[in-house]
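A protein chain is absent from this complex, but the other protein chains hold their places.
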Amino acid sequence: MPKTIAAFGEVMMRLQVPGFDLLSQSNTLNYSFSGTGVNVASALSRFGHTGYLVSRLPGNPLGDAALSSLHRLGIRSDYINRGGSYLGLYFLENGFGMRPSRVTYSNRQESSFNTAPKGTYDLEQIASGIDAIHFCGITLAMNDQVREHMLALARAVKQHGGLVVFDCNYRPSLWGAEGYVKAKPLYEQMLELSDIVFMNEKDVMLTLGRKTAAEERIDQLYELLPQVAADYRIKVIAGTHRHIHGDNRHSLQGFMLKKGAFTFSEKLTFSVHDRIGAGDAYASGILHGELSGYEPEKTVNFAAAAALLAHTVSGDTPMSSEQDVFKAMQSTAGDVER
Amino acid sequence: MPKTIAAFGEVMMRLQVPGFDLLSQSNTLNYSFSGTGVNVASALSRFGHTGYLVSRLPGNPLGDAALSSLHRLGIRSDYINRGGSYLGLYFLENGFGMRPSRVTYSNRQESSFNTAPKGTYDLEQIASGIDAIHFCGITLAMNDQVREHMLALARAVKQHGGLVVFDCNYRPSLWGAEGYVKAKPLYEQMLELSDIVFMNEKDVMLTLGRKTAAEERIDQLYELLPQVAADYRIKVIAGTHRHIHGDNRHSLQGFMLKKGAFTFSEKLTFSVHDRIGAGDAYASGILHGELSGYEPEKTVNFAAAAALLAHTVSGDTPMSSEQDVFKAMQSTAGDVER
Amino acid sequence: MPKTIAAFGEVMMRLQVPGFDLLSQSNTLNYSFSGTGVNVASALSRFGHTGYLVSRLPGNPLGDAALSSLHRLGIRSDYINRGGSYLGLYFLENGFGMRPSRVTYSNRQESSFNTAPKGTYDLEQIASGIDAIHFCGITLAMNDQVREHMLALARAVKQHGGLVVFDCNYRPSLWGAEGYVKAKPLYEQMLELSDIVFMNEKDVMLTLGRKTAAEERIDQLYELLPQVAADYRIKVIAGTHRHIHGDNRHSLQGFMLKKGAFTFSEKLTFSVHDRIGAGDAYASGILHGELSGYEPEKTVNFAAAAALLAHTVSGDTPMSSEQDVFKAMQSTAGDVER
Amino acid sequence: MPKTIAAFGEVMMRLQVPGFDLLSQSNTLNYSFSGTGVNVASALSRFGHTGYLVSRLPGNPLGDAALSSLHRLGIRSDYINRGGSYLGLYFLENGFGMRPSRVTYSNRQESSFNTAPKGTYDLEQIASGIDAIHFCGITLAMNDQVREHMLALARAVKQHGGLVVFDCNYRPSLWGAEGYVKAKPLYEQMLELSDIVFMNEKDVMLTLGRKTAAEERIDQLYELLPQVAADYRIKVIAGTHRHIHGDNRHSLQGFMLKKGAFTFSEKLTFSVHDRIGAGDAYASGILHGELSGYEPEKTVNFAAAAALLAHTVSGDTPMSSEQDVFKAMQSTAGDVER
Amino acid sequence: MPKTIAAFGEVMMRLQVPGFDLLSQSNTLNYSFSGTGVNVASALSRFGHTGYLVSRLPGNPLGDAALSSLHRLGIRSDYINRGGSYLGLYFLENGFGMRPSRVTYSNRQESSFNTAPKGTYDLEQIASGIDAIHFCGITLAMNDQVREHMLALARAVKQHGGLVVFDCNYRPSLWGAEGYVKAKPLYEQMLELSDIVFMNEKDVMLTLGRKTAAEERIDQLYELLPQVAADYRIKVIAGTHRHIHGDNRHSLQGFMLKKGAFTFSEKLTFSVHDRIGAGDAYASGILHGELSGYEPEKTVNFAAAAALLAHTVSGDTPMSSEQDVFKAMQSTAGDVER
Partner (left out) sequence: MPKTIAAFGEVMMRLQVPGFDLLSQSNTLNYSFSGTGVNVASALSRFGHTGYLVSRLPGNPLGDAALSSLHRLGIRSDYINRGGSYLGLYFLENGFGMRPSRVTYSNRQESSFNTAPKGTYDLEQIASGIDAIHFCGITLAMNDQVREHMLALARAVKQHGGLVVFDCNYRPSLWGAEGYVKAKPLYEQMLELSDIVFMNEKDVMLTLGRKTAAEERIDQLYELLPQVAADYRIKVIAGTHRHIHGDNRHSLQGFMLKKGAFTFSEKLTFSVHDRIGAGDAYASGILHGELSGYEPEKTVNFAAAAALLAHTVSGDTPMSSEQDVFKAMQSTAGDVER
């Protein structure tokens, strides 16, 4: 049975140089609107659920364009507030082979979302209408005002019996110097409120500052994640291990810790067209599995296949239906479908 | 000495989303005009022959555009009838890596070609002016009216001593449920009339319903194809075995059965840019070899190299000259030609 | 107070050659999705109402793209049925100056909308949830099956006390030979059910076959429209008179007949960027005025300004907000807004 | 009854900056292939005749692209020689309003056409297969070698009873200093051989160096053209008077002198999209009228309407059918054709 | 003799929706880099002078692209400081006919230029190497820090005997409520330092708060400007009167007050392609005339023609050479230059 899920997060305008040109070579940009919340709400809509975004957009042509774009992605906009003056945006120059992609941000602190005043969102109305809500560590990095909205919304959903989902998503550039120290208490607050959490062993070591003598990734994972799940009473912790090859291919393996047991997806290796947003596709796959009552093995393989497909699609936002993901779970590389 | 060859078949408009976007992400399409007959007539023109298309186009701007495009491809349009109302068209969304390409068709049954009334084509005039004619199993799938044109034309060419060529090209989606049962008698009619046929062991088992105890592809091929050649008095049967790798590369090996003997091309492995139409390039290569009196080994390697090149070119229609193919037969991957 | 309005109609894919090239010169098309119903539902959404489309789309990538596009335009898709195989489409070659634009249609009769079987739409559910419904003479031209849906829906809305709106929109090419004779009884059926009708004196003479001795357009209008309003108990009849100048400018004057009195808008003269869909913008303006309880003079000038703006915007679908239209009603040509 | 006409002339590659950017602002060019001969042969093909081009193209990818493009335009390429190394090309920056368009040429003297050695063209074969041949003053400006081909071809056609057509088309930049002095004897040679000539009073005064006391254009025309017609035994002299308005509109009036009588077309005023090649459309219209046995009045109005349409179409080459021109002769600016 | 001129001002990234689409319709943007200082420095470079920009750009890919673009425009970058984090940017949606263009700004206050700390610019080095410096009222609207740089630089140039130029350029949206009150003392400070000033009678009334009983523009001009020139010891005051027609044409007349005498340019009427930056072209024309010792009549007509040409070119930045402007001063609308 389809569920109703909201995601709380900023809408960003992505301005991408076409092909493999640099900003100083081209004179054209392709634009779209995305963000972790956008990606998750849209992906869950495509999986058959009702996806809302809780956010704030300026009352100008940029805000109008962003709103149209959310609609196009199948997202419900009832909880979008219009106000403030600016939209966060980033420029993307595609890398090629050994040359990495580059992202250049505008000033997000001035965005409508990051300057939303107290009372912007009707917490009661939102919390009473949804089954689950998704938050992200990127939002946590913004400022006190946004963090207050975040925590208040998490508490309200918790009170109404909804599921609270948190993706750690630590971005060093947003936290600046001494970032882990600043972040730790804030992450702990969110973990206290969360039912489903996305993190891996690195997040535990760096963001939560926990230590381990284990040296292999997998051993660190087995040691640290159950501690975190226990300490914060988290029902599900999930994440991925990614390996980047030199020839434009990535390998990815998903994992999931539930009721003390780890489940791993098959290790997938694939060519990458657009890497951004693939983590959100994975998270959406895990959520879909959990909301649909899948067995962990099905859930984690569904999520990994959803992430694989997100790497093959243009833009940040996953575009695959549940059926597309099932097909990808079974298939090998195929001929034209005609 | 160059020959005169006609191909009978529908002209389709191909509407392709640029890059790797989906139809629901983009707002632009690239278009071109193709079809098995178009591809074969054009490829043979580039190999130095005179290529005619026998077809029907609407008397509207779409038909004008299709006609201009045939001319651009070097095809003679003297046997193109103008009439009817519609042009068949299909939308192509490029796949990437593990995500397959998708083709969405419009209603071809209403096209000018598929509604051509009796007497549309001047069979005598066409049959008396050509050395060979090419037909395709896609056309055979359309409807009785088209099949009547097809058979009448084959018979007329036969009567004038021309060569009849038939590419089995069975497309399950066109034949629907119980397709093989419907197709079998129609395929048999065409095989009775044909001198050169494109098929492989699968076609024999599925379309003609023949059985074999052999389990390996190659054993099935060795057992079944000579039976078919004998039963229908076919001079040459040719085809390919294709293997699709996960990293955007395909492997392809051509074969040819003539006077009871099989000849195989080298097995080629290569990166794929545009897979559609490569089978027509192979068929054109075999025809060129046969019409030019090549030895089977030269013919089958020429055809395989022509197919390889067709995978590296945009659009359905092969663009290589005879010289291009000879160069590809000898070469390894090369540096810029400057 | 915002209202809830549905529009019943086909979604068409518009495939437009960029710039002023012909189909036989270009290799690129821009596409969008529109239709009278789409345009009206979208325009009313931008004026602050809730706009639904009642229609049917194929369950394939084209249908998905059309649905995304409706969402992007702010249209609610709850009453969109997915089924059938094809989407109607048309090609548009832009004219320039004395060279008129050309439209080439695909076969609409095979579209999902035009082959929707009995029971496709839940009449009760739709009729009970809306304040008004919009129909169009283009739909009336299609086939019996569609006309049945149309009439059944009109009756259901009428029964639930909703407003029935009908835009005559007679397209000669769709009705064929003896079109007016075929159309008359069908138009009469719709007029019997309608509260608001879009027509002018030509529709009355040609479609309804009424005669007048008057020779001037304006005299014909004054004589014929009140007859029709009286005979069919129509509350509001509205329409426009358009004059096309040689230099890419049009003049347009709106009129409205209500309670026996005619009201005319100012005569607007303006440069034209995209003429298609401007009539739907006018109709939407009249509906907005009526639904909002404007005085006739405000309504008719609002509608004319909405039509003017629709001529200045790319694509069939109006993009102006209520505020944009108010600004256009007051303004003269202005400098950049910065 | 359709005729067979050849045009002798160079194929040029046109490289146009899109929109209204300068070469130093953009990074993209649109390209096409044209030339007076190309334009005339293509236009006459669209009017139902068989149009050949007599020319020479390099045996490289540029030559291949030019040849494909000629085919696309409906031109027969049997008399195209492949050889030499280069293709003439020019860059076009579109003007806007008061800022004129700019053309920058590459070195045409080195082109395959302008370096064609003696014996390149089979004069007998060409002359014996056509009803008329078209030459242009641009070709006359090139070099002795080209002029020899030109005169030999004109003489051969004359000998076979074919019609010789000559468009004066004097381009000052090609003739350089003292151009008129150099040009005069060459023009006189061509006029001696010609049956139909395109020129106006300015050509007579400047190129042929004739004098008149008349001051008004029209009086000069009436005085000078009959002299030229008589002196060189020319059957038809035709031309246009053009006036350029400041707002992107031109006015054009065609005239024609035949059997001592002048006939004038209506004076047409229209908005201009692409001015280049419109003179060739006019010439093609006159030729079509003469070859079809039209009355002078019909001929000159047909030609003027063909020229008008050529101003509304992208590219140098006219794209209108005979039917399109007839429609333009009758019409006023029209609404969308749908 | 060519001079050396610097302009002080922000570099803005302009992100323009192609054609006439809205941000909510398109997915592509064209970008360029401009600003009043950029436009003036570039225009003067094209007139043969050496143009420097004094500004600050972020040390990231956007800053790199801006710098490349300045170089491309012929601007010397020796006085460009690299630092700070952001680049100001604005989105431009082109209007059509009666629908005005729309500009949406990002937050300029956070830009590298507007956060440049004390000591960013080496005043002595700059002031000692130039003949003149240009400032703009847009910069004056920013913040105290920027205004300090501006005044310090003006004083330094004054001390070194350089010419100080100030363009009033009052933008209401930048000054906010009570803007004129805030602006007055700041404008007065700049006027005290300036030798050449761009303003008209409206600036005097609104920004300086001066009153007049005159009602006609021209009378106000004659009364108010000489007062200002006298009070602030300004050598030259220049400006334009613009009238906007409904059909995409503007009329513009330049004026100049020098040594107590007014000189007016011809009133020019022309079609507009890109209006932004035309004022800077006018200012550059006046500066060029003054720096070159032209008579006022030549200066003011040169400036008006430069402004006219800037309306016909894509982008904010004038692209005309001195020769282009001279040609435009003499010409009427012309045919292709070939």
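We just call them A, B, C, D and E in the order they show up, numbering each chain from 1.
In this section, a contact is a pair of C-beta atoms (placed from the backbone, for glycine too) under 8 Å apart; a residue touches a chain by one contact, two chains touch by 3 or more.
Given the structure is predicted, the values throughout are model-derived calculations rather than measurements.
Asker: Which of these touches the unseen chain: A:G59, A:P100, A:P117 or A:G209?
Answerer: Looking across A:G59, A:P100, A:P117 or A:G209, the contact with the absent chain belongs to A:P100.
Asker: Which is it among E:G74, E:G129 or E:G179 that touches the chain not included here?
Answerer: That would be E:G74, which touches the missing chain.
Asker: Contacts of subunit E with the missing chain: which residues?
Answerer: Those residues of subunit E that touch the unshown chain are 68-69, 71-74.
Asker: Can you list, in ascending order, the subunit D residues touching the missing chain?
Answerer: Those residues of subunit D that touch the unshown chain are 15, 22-24, 27-32, 60-62, 64-65, 67-69, 85-86, 89, 91, 93, 102, 104, 106-107, 110.
Asker: Counting contacts across the full complex, list the positions on subunit B that touch the omitted chain.
Answerer: 72, 249, 269-273, 308-309, 311-315, 319, 328, 331-338
Rule of thumb we're sticking to: only the chains that are shown with their structure count from here on.
Asker: Which chain has its C-alpha centre closest to the mean of all protein C-alpha atoms shown?
Answerer: Taking the mean of C-alpha atoms per chain, the most central one is C.
Asker: Compute the distance, rounded to whole Å, between the mean C-alpha positions of subunit A and subunit D.
Answerer: Centre-to-centre distance between subunit A and subunit D: 63 Å.
Asker: Do you know which subunit E residues sit against two or more other chains?
Answerer: 22, 24, 27, 102
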